[in-house]
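My structure is below; once you've seen it, I'll send some questions.
Right after this comes chain A.
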Amino acid sequence: MNAILIVEQALNGLQLGVMLFLMAAGLTLVFGIMNLVNLAHGSLYMVGAYLATHFMQTTGSYALGVLFGLGGTLVVGILVEVIALRTLYERDHLDQVLATFGLILFFNELVAILWGRNAIYSSLPQFLSGHVEILPNLNYSLYRLVIIAVGLLVAGLLWYVVTHTRLGMLIRAGASNRTMVAALGVNIRLLYTLVFGFGAALAGLAGLLAAPIFAVQTGMGELILIQVFVVIVIGGIGSIRGAFAGAVIVGMVDTMGRAFLKPTLATVISPSAADSAGPALASMLIYLLMAVVLAIRPQGLFGSRGG
Partner candidate 1 sequence: MRATTRVVLAGLLAASFASAPAMAQQKLKIGFITTLSGPGGIIGEHMKNSVELALDHLDRKVGGLATEVIYGDDQQKADVGKQVADEMLKKHQVNFVSGIIWSHVMLAVAPTVTSASTLMIGTNAGPHQLAGELCNENFFTTSWQNDQTPEAMGKYMSDEGLNDVYLMAPNYAAGKDMLTGFKRTFKGRIAGEVYTTVNQPDYQAEIAQLRAKNPKALMVFYPGGMGIQFLKQYSQAGLRGQIPVYSVFTVDEISLPALQHAALGQFETRIWSPDLKNPANQKYVDGYQKKFGKLPPFYGAQSYDGIMLIDSAVRAVKGNLADKKGMIAAMRKANFHSVRGKYTYNHNHFPVQNFYLLKAVAGASVSQPVMEIQKTVFANHKDSYSQDCKMKW
Partner candidate 2 sequence: MAETLLLVTELRKTFGALRATDGITLDVLAGETHAIIGPNGAGKTTLIAQLAGMLRPDSGRIRFAGEDITPLSAQARSRRGLARSFQITSIYRDFTALDNVALAVQAHAGHSFRFWRPAHEERALRQPAQAILNEVGLAARADVLAANLAHGEQRQLEVAMVLATGPRLLLLDEPVAGMGAEETQRMIEFLARLKGRQTMLLVEHDMDAVFSLADRISVLVYGRVIATGTPAEIRANADVRAAYLGEEVA
């Protein structure tokens, strides 16, 4: 009984982890290659969720929703890159933080104007609702299993692309030496736009996967964004491997903390003290984890560079 609960919570942690990974992968590539801090990555997540939901409801087709959601976020990402962010690559982090902070305000308000401030609900497609008995006495949501599968699939694909293809070679080279990539005669602008658009599409994918289980509303990207930053910093900036490890660690720690911290505390301190300390500590846990990791390894678990 208790073991089953732990397995279930581990699945929940993994599911949160892959979700964070989808966001973190794009963000860490953009960090690593263009040296750009993009706070507006959360807005792309929101855009993905809105577009997918919107098209799902207007066309009535889940597949079309997914298609338009992904494609739309890709386009929005490329537009944002070309219009606003391209000029920021050579600027310092401060400029990037502020400009992308401005983009967050813009996107939140734009979405509010287009779709209103009401949260939008999209239901699970029929073929994905329901539960699977993965262990005796453990029914797990099919949709969440699908999220885990999609996340792991994307992680595998990314790993393959980065380690086995010419594009991946350029990406790795770009992360360590920009001038060299330019010297190879590669159109660096195009590469950047491509990488950014790709990262945006991944954020959009996370958003559209989240849409049927979370509330689709303005500002939905910020909370996950801050968690994703924690992931990237723990994993090491610029490292896909780090992003994956960081995402799974953060997903697990957060979920396990919420589930088991209070009961565990209650065995050590008084239950009423655990009542008030438990939830507070659980919400601070990932930040504590990040502080500890940085105190020991300032460049993150898989980071190569200090800056």
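On how the list was made: all candidates are chains of the complex that A comes from, given by their letters.
The criterion applied here is as follows: contacts are C-beta pairs under 8 Å (C-beta built on N, C-alpha and C of every residue); 3 or more make two chains touch, one makes a residue touch a chain; residues count from 1.
Here the structure is a predicted model, which is why all the values come from computation and not from measurement.
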**Message:** Can you pick out the candidate among 1 or 2 that touches chain A in this complex?
**Reply:** 1
**Item:** Sites on chain A touched by candidate 1 in the complex
**Value:** 1, 5, 8-9, 12-13, 15-16, 108-109, 112, 116-121, 123-124, 129, 131, 139, 141, 143-144, 210, 212-215, 217-220, 223-224, 255, 258-259, 262, 275, 278-280, 282-283
